[in-house]
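With one protein chain removed, the remaining protein chains of the complex are shown where they sit.
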C-alpha cells in the first residue's frame, strides 16, 4: 500500500541548499507550476536552517470518537508505526487538514524522529508541547502550537500515500525544500531541470541586487533588457566559479 | 489497496428509510458520537428522497498543474475507473476538500453512475453543469455548483480508502443516510444498536409532538418526566404495531 | 436576571409592516447606525411574510461534553423553559454563535412556539428536521438546516439577556423587522424617529421609481436635486393620503 | 481614465449562447487558464437565461464613514453616473470585495439598468430589496441579498477599470458568459479560439453522452481512445450541420 | 446576576503548575472532554510563566454605534467596574467573539489589573498598545494586537456570566491553566480527578521520553504494552518521591 521511500542524491541536497524557496517558486512558475507552495508551514523557530529532502507523507482524516482514541495509538496503523518506517534524511510531510486545535506530535514523537535521523517535520497542522518539541532539536515547520492531542481532532490513516498539505498535492518522494519563508515542493520528475534553472536564477538575481545597491533604477534591470542582459552575461562569464 | 464494497441488508435500508437524519444524529450523540454529520452536503433539489446505502468513497487532493490535466482523465487511477467499480445501491461519498470552485462531476459521469444503479452522490464539493446533472436523475447532495472541471482545483487519487468529507472521517462501507437536512454517517459496527434506538426515538418524538399539538407545555414533556414517561409507555403498548 | 418582555404597540406593527428592511437600514444608517443588520438570517422558505415584533433573546455558548447533553434539556435553564416564557407576538432571536452544524430547534420546539403565539424565529444558527419545522408553520429566518441536535455544538445558558446574533448586539425588547432580505434591528429608543423617517423614505423612493420607469436618468433624481425635490414635494402634497 | 466600452459581434453572442459555462471553463483550462471562474456569482432566480456580453466594470473599496454616505450618491463619481455610461447589451460586472452585508444595488438602480438595455448584472457582492429587484426583470448573478445600502460597507470609486470579482481579474470589455452554474470570463484576445474549440467540445460531449445513455462504460470513452475517436469522427462527419 | 468569585486552593495551584496544558488536555480527553482548549489564546511574549487560577469571566457583544461609545466607559456596567470586582489570583477570561480589529484592553486597564493582583488575562480577542501592555508586566494570552479601542468593535455587557471564549464554554470559577501552548479549562467539578491523573501522566511520559532518548522504538512503548508497563511500574516504585 505504501510507496517505498527513496534516497536523495547528496549532490541534489548540496545544490538546493544554496537556493532559496523564493527562487524555486519562481523557477517552478516559469515551468507552469503555480501551486507548489505549502501554505501555513512556518518555521517553529526563526533560526532553523534550510532543509532539502524527499517527502515521507503521513495522512490524517477528521476525528471520530469511535476511532480517534488514545487506545488507537497502539494500533498497527499508527503515527508510531509510521515514524518507525521513516528513513534517515527524509522530511516528514504531514497532511493535517489545516487543523489548528489539535497537535499532531509532541516531544516524544519528535524525539524519536530526531533519533531516527529524520531531517525535519513539515505540516499544515500544529505541534503540541512547544517547550518539549523545541527541546528535541527537530526542525519543525507548522502553523503553530496547540495542547490537545491529535485524537482530539484527527484520525491517523496511513503513510507514504498522496496527501493534501497546505493546499498542495504531495506525493511520496517528491522533493521538499524549506527555509525561513516556508516549504516548497519540487515534483520528482522535474528535479534536474529545476536545479539548473534555479542556480542560474540565483546568480542573475544576485547580480541585479548588486546593481540596485549601486543605484540603478529597476526598469530595464529587473527583468534585464537586452543591454543589461549583455552586461550580466559578461559579468557571469568573468566570474564563473562553477568550473 | 481498495476496500471491497459490501452490500447492505434490505431490512436495514427499509428500517432506516423511515428515520430522519435528525433522529439518527440524536441517537449517535447519545452513544458518544458527536462528529458524524457531513457538513456542506445539501440536496441539489428540494424533493430528493431519503436514501440509505453503504459509502463507496473517492478521494481527491489539490490540483497540481503537472498532474491534474484533462489527459489524466484517461489514467488507470481516474474518476472514470472508480465509477466502474461502484456496486448498485451504494452511495458515492466524495472527499473534495470542501473545494467550491471546481465541479467534481458533470452530466456524463452522473449519467454513468445512474446507469450503474448508484443510489446517490454525496460530496463536500460541488458538481458542474447543473442542468445536465439534474437531467440524469441522480440524487446529489453537495455544496452547490461551479462550472470549472475537477482538474481546475483537484487531483483524483483513489477510491475505497478512508476519506475526509465535510469534516467527518468516512471509511469504506460505513452506512450513510441522507435526507432534506443532509448526510449522516453510521459506523458499520454500531448499525444494529442505532437502528433499534432510532425507531424507538422516532416513536417517542411523534408521541411528544402529538402532546404539544394538544397544548401541553414543554417542561416535563420533552424530555418526559416520570409521569409522562408512564403515559408514553401506556400509549406505546396500546399502539404497538411492530408485532 | 432576565429582562421582562414588553408588548409592542399595534400601530407600530402596522406602520412597520409596510416598510422594507432595505428602507429601514437606510434610515438607520442616516442616524449613524451602521451595524443593525443580522447577518446570516435568511428566510427558510421564500414566501414568509414580513414580521415586526420585540426581540425575545436566547443565548448559547459552545458545547462542552459535561454540560451539553440530552439530559440538560430537562434542567431549569433550558430552551424548553425559555420557550414557556415567550409572550405572544414576540420574535425569538437566538444567538447561536453562527454555528451551522447543530440545529438549535426542531419540529417539537417550533410547534410549541407556534402554539404560544410566537410571531417568528430569527437566528444566526440553523434549525433541524426541515420537513418537521416547515410543518409547524412557524416562520423562521436562519442560516439553513443541519440534523444534529443543539447539544452537538451548543450549550444553552439563558434568555432575555443581551446577545450577539449575526454580528449585531441584540438587547431584550429591541424591535426586529424581518422580510425576504433578512432581519434588521431598531433600537427601542429610536423607534418613533425611525418610523417617521421610514414612511417618508418609502414614499420618496416609490416616486423615484415611477420616474425611472418613465425613463428619467438617475443623476439628479436619486438622490433628487433641488428641481426634482420640488417636483416630488408637489406630488407628495397632491397625493397625501395620510390624512 | 475609463476604458471605452466596445460592442460585441452578434455572431459571437449567438455562438456562445449555445455553449455552457462548464464547456467554456474546460476549453479555457486546456489553454492554460485556470482562474476565470467568478466565485460567488449565483443566479438570483433559477430560471435566468444564459447571457453573453462584454464586461462593463464597476469598482468599490471598503466603506469609510467620511466617504461612504448617502450624500455621496450625488457625486460625479457615483454608481448613478456609472449606470448612465453603460451601453446596451453589456454585462455590468461589479467588484464588491465579496461583501455580503451591504447590497450594491436595489430596485431603482436595477430598473434604470434594465431601461438602458443592460443585459445583466454580475457581482461577488449582494443586492438589496429582493422583491424590488426581481420586479425589474434584470437578470442578476450574485451571492444573495442584504438589506443595508452599499454605503454601509462599500465606497464606489470608478468604472471601466480592471477589477477583482470573485477572485478573478476582470478587465473592461472582457467577454462574460453566465448561466445556471454562474459566470465565466473569456479574455478578449482569446475569443475566436475559444469559440471554435467550445463548439467542438460541446459536440463531442453530446456524442459521449449518447454513448453513456446507450450503456457504454466510461474508460476509453471519456476521454475517447483511438477507436472511439474514430467512431466519433465518423458520426460527426455524417451529422455535420454546420454547413 | 454575577456569580461570586471563589478562591483556589494553593495546593491545586502548586500541583497544576508542574503539569503542561498538553498533559491536561490528554487527561481531559480520556474523561470524554474534547472541547476544553481555548483557541486563539497565544502568549503575548514567549517567556510568560505557566499560570493556574479560577476564571473571572467578562462578556462582550458586537459594537452598536448607540451603545459602544467612549462615554459608555463610565457606565456602571463597564470593563472598569468589572476589573474592580476581580479578586487577586484570578485569571480574567474575556469572551471577545474572536474580534481581532479592536483591542479589549490597553495599558491603563492592564496596569490596574496588575495592581489588583490579577494573575493573568486570557482572551480570544486582542489587546491594544503592545508596548504599553508589556510595560505593565501583566501576563496576557490573546490573538495579537490591534490599535482601535474595544468600542470600535465590541460592547461590554457583564462579568461572571457563562461565556464563549475561543470556541469553549467558560463558566465563572472554572479552573484555567495557561502556558506556552495556550489555555485549557478544567471544569470545577472534575478538578481532583484531573490532578491525580495528570501527575501520573506526566510521570509516565517523562519515563517514556527517557526510553526514547535511550533509543527504544515507539511501538509497544508509547502507549506501553504489558512488558513496558511493568518496567515503568518498577521504575515508578523505585523513584516514588511523592511521599
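Residue numbering begins at 1 within each chain, and the chains themselves are lettered A, B, C, D and E in the order written.
Just so we're on the same page, a contact is a pair of C-beta atoms (placed from the backbone, for glycine too) under 8 Å apart; a residue touches a chain by one contact, two chains touch by 3 or more.
What you are looking at is a predicted structure, and each value in this text was computed from that prediction instead of being measured.
Although it is not drawn, the missing chain touches A, D, E when the whole complex is taken into account. From the set A:76, A:137 or A:215, the residue in touch with the chain omitted from the display is A:215, counting the whole complex. Of the options D:169, D:199 or D:216, the residue whose C-beta touches the omitted chain is D:169. Set against the missing chain, the residues E:16, E:36, E:58 or E:83 yield one that touches it, E:83. In the full complex, chain D makes contact with the omitted chain through residues 1, 32-36, 61-68, 97, 155, 157-158, 161-164, 167-170, 187, 189-190. Contact between chain A and the absent chain runs through residues 20-22, 24-26, 29-30, 34, 37, 39, 42, 167, 179-182, 184, 205, 208-209, 212-213, 215, 217-219, 222-223, 225. Think of the hidden chain as still there; on chain E it touches residues 63, 65, 70-71, 73-74, 78, 80-81, 83-84, 100-101, 103, 106-109, 111-112, 115, 128-132, 144-149, 151-152.
Here is the rule we use: only the chains that are shown with their structure count from here on.
If you take chain B and chain C together, the chains in touch with both are D. Of all the chains, the one whose CA centre sits at the greatest distance from that of chain C is A.
For C-D, the matching interface among the pairs A-B, C-E or B-C, defined by over half of the contact pairs being the same residue numbers, is B-C.
Here the spacing of chain C and chain E, counted between their Cα centres, is 36 Å.
Look at where the CA atoms of chain B average out and do the same for chain E: the two points lie 39 Å apart.
Shared interface positions of chain D, defined as residues touching 2 or more other chains, are 34.
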